[in-house]
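Missing here: one protein chain of the complex. Every other protein chain is in place.
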Amino acid sequence: MSNSRYNALYIDDEAPARKLLLLAFSEQFDFDLAQTVEQMDLYLDSGKRFDLVLLDLELEKGSGDLIGLRLIRPILAKRPGLPVVVITKDEDASTLKTAQDAGAAAFLLKSKYDLAEWTETFEKAIKTGILNQIQDKLQRLATLGSAFVGEVAPIIEIKKTLEAVSKSPTTPLLIMGETGTGKEVAAKYLHSKSARRIKPLIPVNLSSIPAAQLEIKLFGAVKGASSEALREVEGVFREANGGILLLDEIGDINQDIQIKLLRFLEDRKIRPVGSDRDIQLDIQIIAATHRNLPELVRQGLFREDLHQRLKAVTITLPPLRERKEDIPRLFQYYFGGYGVKEYFSPEVWQQLSEYNWPGNVRELRNTVQAMWLQQLIQEKHIIDVACLPEEIRHYDPTRAYLQSGADIDLLHLPRLHALALLNMQYIEGAMRVKNKVKHDVAEMLGFKSADSLLYDIKTCFRDFPELFEMEDTFPTIKAGYPQIFK
Amino acid sequence: MQQKKKEAEKRLMIIVWKWRHINNDTLPLPVGSDTDMVQVNGREYQWLMRYDPEDIEQSIDQIRQIIKNDYPAYKVQLFLHLNHNYEPGHVEQINASGANGKPPDNCILFGNRDHLYIHHANSPLGLLASNGNMEGNFSGNIISAVEKINEKNVIKSTHFDNVWNHYHHRIKLEAYQLKEDFIRVLWPASLSTSAPDPTVLASILHRLSTYADKIQQNASADALTFSLGKAEEERSQTNFYGSDIVPLFISLSSAIRDFIAKEPDIQLSKPAMEPLREAFHNLLNALPENTYA
Partner (left out) sequence: MPEKKVLRWLADSENQIPEALRPWAAQQGFEWVAFQSGDTPAPVLLIFSPVWNGQQYLSIEGVWAKYLAKDYPDTQLIVVGNQDTQDTNFVDVLQIQERFAAILEAAPAAIRFATAMPVFTGGMDMGERMKRFLKGHGNESMAAICQEIYFNLSPGRDALKNQPHLVQRIIEAINDPSVKNNWGTLASRWINYQPFFGYLPFYTIFEEIRLLMECLRPWFEDSDASMENIEGWFSVVLPDLKRLESLLKKLEEYVQ
């Protein structure tokens, strides 16, 4: 018998008479009881996690009708993958078949009650149920669209901006933000609000196309125009006519392309490679980049006039670490279903909350997938720390702070860690200034004596040894007190 | 003897009761109407009519007209509620012969007391309780005579059959028991070499005679009135066998009289008993119902 505790929904109009049954299984199961279909629906709609449904087929006593048989499909429709174990006194083979066809995970006869056998059946059903649910979720995730999930103030403002731009179908938009912050998601959001939504949104990743092919890919080519265009190529600009074109990694295009793009923004015209005629097009351009465009302009790598044209309306998507309040919402969205925290151990949630998400929303989505896969592989009832990707599992905010400096907000460190860190930085600075003369350092910092200073450093090392683990942290303190750090 | 399939027969049970004046959420009478038809579950031609007339005097004729015009091929059992101020005189009125409408096959005057079989309190398969939802209490169990099938209210066939049969079979049962009893008493006496007990003989002969008198007193050309039980509330008239059955009752009555007229020693002979038993048998064979509910 496993050590897990499970939540089960027991559906039986005679539930009060089954108290002994529920007590017998209470070592491993917590039960919620539904005596009517209405109560059943309330539980299933509540968001509470259930590992198992026990359904008595003879739901209305004496009716002679196995009403429970008709409930299996609706239960599974509300909670796909949730194992439904039916309990009945009916030994008819056709009842078993009907229950199986409807999706019942197992079929138990009241006349054959046996605690050990039933427990084994329940556990097997739960295990299979978890497997099925994860597979369903992975499938769902693979086909899940990209909703613009976020309720923090900057995201609300961005949405308002996108909605305003959607009403101005010729205005270009520049989206800035780190990789994985959702630039394409934002573009899709605009598209969904726009009158151009009846036409396609065509995303193009400019950095993934070889430079030699980029012009043809974008503007098309007449037949034979070059070795890359043996036949006529329409080009994405013409494909996007009437709609919206998302040019991702705009900072990676060369000057020629920049000129042609500028021309389109000015004249609304393109000229396919090898053609002697311009083509008038109606497209709204969204440009996106993770690069610092003003810096590229300053370096002469990006045209100032193009930048001016593009940046008329600019939004900058914040990195996920700067909008951690949205993390639960994003997990809920990708997880689907109900009560996402019920599927994690508390330690997992803490790790997910502390992690700084360098890959942003994309990394979060991938993490969801990775966790489910690990839950599947490790046959876990709930997602625990062992199911986390290594970088999240071993993430230490203090170490991350020390490694990346100002990128980590001290506020995300535990309080005593943060104070200790600041204290050591303070002492490190003084040690450098006073050239490791301890008496002078103590005096400078207001310690009673050099011994008090020594005591302070020793105590910090004793309580927070991780602060000193890396070689290059607090080198002056370490050099001044080798006896502590040997 | 045959046991007729009850499912195929066309049956209408009319219950005249205060349907609109009792709590009835499940089966309210339609607004503006004093009648409602509820089908028996699974029976195409078996119905319960619920009737709550304002004027009971007019209701008698109305019921006869409904039976004649709308349900001429149906067997009809009619239950009249005492608390509507129906009286035995109304039973006679509704059963009267004549061209105006058609009488029911069986008319029962029932009272609003718990000893009556139609009520849930007396039978696990009753039809009525104090609330019009037709849901009642039998031995602590709440039972309903109505269920919803595909969103439609229907009468449970077991409840309908139970009440129908109870009021249907008692005429036949009386004849059957008398047939069995008289052979049980007289045949051993016939077989025995010792003298029969005169009290016992007198008793059975008295029963036969009373029965014959009852038939004669209540028979007319095409109708037969019987009092079913002791309680006035359960007085019933039976004429639902039609004019082909009434002569069999008359024949039985004659056969009884012939038998009683014989000398005692002749009565104890097979040639005397057989014709009487045959007359019973002819009647019992012609009555399609069982001798039990």
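Letters A and B mark the chains as written, and numbering starts fresh at 1 in each.
Basically, a contact is a pair of C-beta atoms (placed from the backbone, for glycine too) under 8 Å apart; a residue touches a chain by one contact, two chains touch by 3 or more.
Given the structure is predicted, the values throughout are model-derived calculations rather than measurements.
Chemist: Taking the full complex into account, find the residue in A:17, A:77 or A:373 that is in contact with the omitted chain.
Modeler: Answer from the full complex: A:17 touches the omitted chain.
Chemist: Looking at B:56, B:183 or B:260, which makes contact with the chain not pictured?
Modeler: B:183
Chemist: Which of A:5, A:48 or A:89 touches the chain that is not shown?
Modeler: The single option touching the absent chain is A:89.
Chemist: Suppose we count only contacts with the excluded chain; which residues of chain A make the list?
Modeler: Where chain A meets the chain not shown: residues 14, 16-21, 23-27, 61-64, 89, 110-111, 113, 115.
Chemist: Residue by residue, what part of chain B touches the chain that was omitted?
Modeler: 1, 3, 124-125, 139-141, 158, 173, 176-177, 179-180, 183-184, 187-188, 191-193, 270, 273-274, 277-278, 281, 284, 290-292
In this section, only the chains that are shown with their structure count from here on.
Chemist: Counting in whole Å, what is the centre-to-centre distance of chain A and chain B, each centre being its mean C-alpha position?
Modeler: Centre separation, chain A to chain B: 77 Å.
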